[in-house]
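The complex appears here without one of its protein chains, the remainder shown in place.
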Amino acid sequence: MNLTLRIWRQQGPETPGEMTEYRVSGISEDMSFLEMLDTLNEELILRGERPVAFDHDCREGICGACGMVINGQAHGPERTTTCQLHMRHFDDGDTIDVEPWRAGAFPVVRDLMVDRSALDRIIGSGGYVTAPTGSAPEAHATPVPKEAADLAFEHAECIGCGACVAACPNGSAMLFTAAKVVHLNVLPQGAPERASRVRNMVETMDAEGFGGCTNTGECATACPKGIPLTGIARLNREFLRS
Amino acid sequence: MVMASATRTNRTTRTPAPGRHPSSLASLWRSSVGKKAVMAVSGLVMLAYLVAHMLGNLKVFSGPDDINGYAHWLRTLGQPFLHYGWFLWLARLVLLAAVLAHGTAAYQLSRRDLKARPVKYVHQRQRATYATRTMRWGGVILGLFIVWHILDLTTLTVNPAAEEGHPYQNIVASFSTWYSGGIYCLAMLALGLHVRHGFWSAAQTLGANNPRRDRGLKLAANGLALLLTAGFLSVPVAVMAGLVR
Partner (left out) sequence: MSYLDYTLGEPVADTAAPAGPIEQRWQQRRFEAKLVNPANRRKHTVIVVGTGLAGGAAGATLAEQGYHVVQFCFQDSPRRAHSIAAQGGINAAKNYRNDGDSVRRLFYDTVKGGDFRARESNVHRLAEVSVEIIDQCVAQGVPFAREYGGLLDTRSFGGVQVSRTFYARGQTGQQLLLGAYQALSRQIAAGNVEMHPRTEMLDLLVVDGRARGIVARDLVTGEIRSYTADAVVLATGGYGNVFYLSTNAKNSNATAIWRAHRRGALFANPCFTQIHPTCIPRSGDHQSKLTLMSESLRNDGRIWVPKAKGDTRPPARIPEDERDYYLERIYPAFGNLVPRDIASRAAKVVCDEGRGVGPGGQGVYLDFADAIARLGRDAVEAKYGNLFEMYERITAEDPYTVPMRIYPAIHYTMGGLWVDYDLQTTIPGLFAIGEANFSDHGANRLGASALMQGLADGYFVLPPTLNDYLGRTKLDAVPADHPELTAVEAESADRLNLILAVDGDRTPDSFHRELGELLWEECGMAREEAGLRRALARIPEIREEFWRRIKVPGTGEELNQALEKANRLVDYFELAELMCLDALHRAESCGGHFRTESATPDGEAARRDEEFGYAAAWEFTGTGTAPVLHKEDLVFEHVHPTQRSYA
């Protein structure tokens, strides 16, 4: 199929950017969205133009590196990552707008690539269990009720892609932060640091310039891993409890 | 509050030491999640007041004596422990605090939130911002309405009848003008929308939501919004339709 792409091009964080139009042809519907962009980039390179920069690595929907806003939707029209979005969800002749994640806490690095290191700093401020290597008790010493284990897992699935921030009208990282807080706080292993974890993570989230949550729910709609919106309620509960 | 400017260096934020936070209202107010909780609590307080207020207003339909008596009763409530009017003043104080806290939090959070998304998407989707926008505008409308409403029916400053101690007459007088009736109708619609999202949102903010309750809470929010809007609207509509005069 043939497509018109309007892609956000921006040299660096300080330089202004703009939407630039490209045409691609011969796109197979089995291609992933990124493979479609690869095709464009091959052409750009041969023309001596700078290829479109975007983050990606695993191309399996698990590393969380990829992510762009496609026609106004984070990761595009399907509930999955950009790398797992296939061109069969588009039609011949479509015009597709491609933009980077937009949030004050995510400055653009170049084109469709943004700096998400603020998310790492949220984790660093409390998203762990203090368990230095070698200090661990026998794994079966603490059984974990299956229900708690399942709930923890459901939230542990977050891949840190930042789509929730990109989709949230407030550029809020609540869903991301909630995912980690819930994962660790419902497990017995995470209990001793339960209160300080949630407070510190929320404090860092605020300090990094993410917006607050007005319970819009767009984050959970965009999340490729289905982190539930109720996770945010749990985060709030953990916070108020602390 | 330090607002980190977004830079792309590997600046590490100072990690707050575990357990260093005094659990105080101040620290609650400082954090976005805490401030939101204040907003939810104050919102719920107002909501509770409004439910009672609406039920009280419905006395309009049972005639001037009933509601005038009710207004009087409000002022004698708590006697002999409280003096005449004290209960009302207590309630007013709580409400005022709630409105102020709610409004201030809403203002501060909204400013923060707008700053957190400095560049808009070129390709805009309406749905994404629907709730947030209606909440902000709805809130502003409600705020303005409350001012108008107090000038109208409490201080009677703008009320055409302005008969102290006779709310029935005042209400009828007020709603007999098209602009005042209009203001009330508009405000009630704003209220409905605000409560529709607000009630569920408050539950979420206070951590009362979970996957099993989610549906129930949404239903309750819709029901409550509908009830309040209908209940409140019935008065101006009845007056304008000439059913109550």
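Order of writing sets the chain letters: A and B. Residues in each chain are counted from 1.
As a convention for this text, a residue touches a chain if its C-beta (ideal position, glycine included) is under 8 Å from a C-beta of that chain, and two chains touch if they have at least 3 such contacts.
Bear in mind the structure is a predicted one, so any value in this text is a computation, not a measurement.
Student: I'm checking contacts with the chain that's been left out. Which of A:17, A:72, A:160 or A:209 qualifies?
Tutor: Counting the whole complex, the residue in contact with the absent chain is A:160.
Student: Can you work out which residue in A:5, A:70 or A:119 touches the chain that's missing from view?
Tutor: Going through A:5, A:70 or A:119 one by one, A:119 is the residue touching the chain not shown.
Student: Tell me, which residues in chain A touch the chain that this view leaves out?
Tutor: Residues of chain A in touch with the missing chain: 11-12, 28, 30-32, 34-35, 38-39, 41-42, 44-46, 48-51, 53, 55-65, 78, 80, 84, 86, 88, 109-110, 113, 115-117, 119-121, 123-125, 127-140, 142-146, 149, 152-153, 156-157, 159-160, 183-184, 187, 189-190.
The criterion applied here is as follows: only the chains that are shown with their structure count from here on.
Student: Under the stated contact criterion, what part of chain B meets chain A in this complex?
Tutor: 1-8, 10, 12-13, 15-16, 18-19, 21, 23, 31-37, 109, 112-125, 128-129, 131-132, 135, 197, 200-201, 203-211, 214
Student: Mind listing the chain A positions that touch chain B in their complex?
Tutor: For this pair, the touching residues of chain A are 6, 8, 13, 19, 69, 71-73, 97, 99, 102-107, 109, 115, 117-118, 121, 124-126, 167-172, 193, 195-197, 199-200, 202-218, 228-230, 232-242.
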